[in-house]
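Omission of a single protein chain aside, the complex is shown with its protein chains in their original locations.
This part shows subunit A:
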Amino acid sequence: MRRDLSLIVTRRQDVLTVVAFFILVITLFPLALGPDPQKLRTLAPAGVWVAAALASLISLDRLFADDWRDGSLEQLLLAPEPLTVVALAKVAAHWLALGLPLVVLSPALGYALGLEGAELGVLAVSLLLGTPVLSLLGAVGAALTLGVRAGGALMALLILPLYVPVLVLGAGAVTEAMYSSAFYAHLSLLGALLAAALPLLPLAIAGALRIALD
């Protein structure tokens, strides 16, 4: 994991690209919708969440590809640590480098779209709980499409349907907060998804990696 982190740090450009992508997608919403603050406000949770999902999708595309090409993935397979742990570490490093900046940035962007006060907090917390699940799901897709023709587009087709629950709950929590009713239920469900995904999906990722490396 330390290796992955340092690799990502040495390639700061990747992080910047993803963050810029995230901001740009959010910028597209007001540009396409017009600057009416009321409309933007209704759309804000959806906008930030869709942008986060897309950013996670494009950044995960390369998660295993480089290691796979230069053979270090096979080394990891032979390493004494179980592949599940390795997969979890890789995803965690990836999320720390690329998911966390989005979470940190999200209140500012939410503010730009007209969210206020507590809503911004709910937005950040929902992303904090939701983006790791997106990363884990996306990693399954990245592992499944290793060495496959047209991997990127295929990955989007595989993974976006699986993103649906996270997106619904995450954007739902913020929308609930806007009407100041119970958003805790959404957040708890998001937390439940994370709790279920954290032990289960690394198994799936490891399984998919073994298939790809066979």
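One rule holds in what follows: a contact is a pair of C-beta atoms (placed from the backbone, for glycine too) under 8 Å apart; a residue touches a chain by one contact, two chains touch by 3 or more; residues count from 1.
The working rule: contacts and distances are computed from a predicted model.
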Among "hydrogenase (acceptor)", "Heme exporter protein C", "Cytochrome C biogenesis protein CycH" or "Sugar ABC transporter permease", the UniProt name of the subunit that does not appear here: "Heme exporter protein C"
Touch with the omitted chain, as defined above, among A:Val15, A:Leu96, A:Ala112 or A:Leu160: A:Leu160
Among A:Ile26, A:Leu115, A:Leu144 or A:Ala177, exactly one should touch the missing chain; which is it? A:Leu144
Sites on subunit A contacted by the missing partner chain, in the whole complex: 140, 144-145, 147-151, 154, 157-158, 160-162, 164-165, 168-169, 172, 175-176, 189, 193, 204, 207-208, 211-212, 214
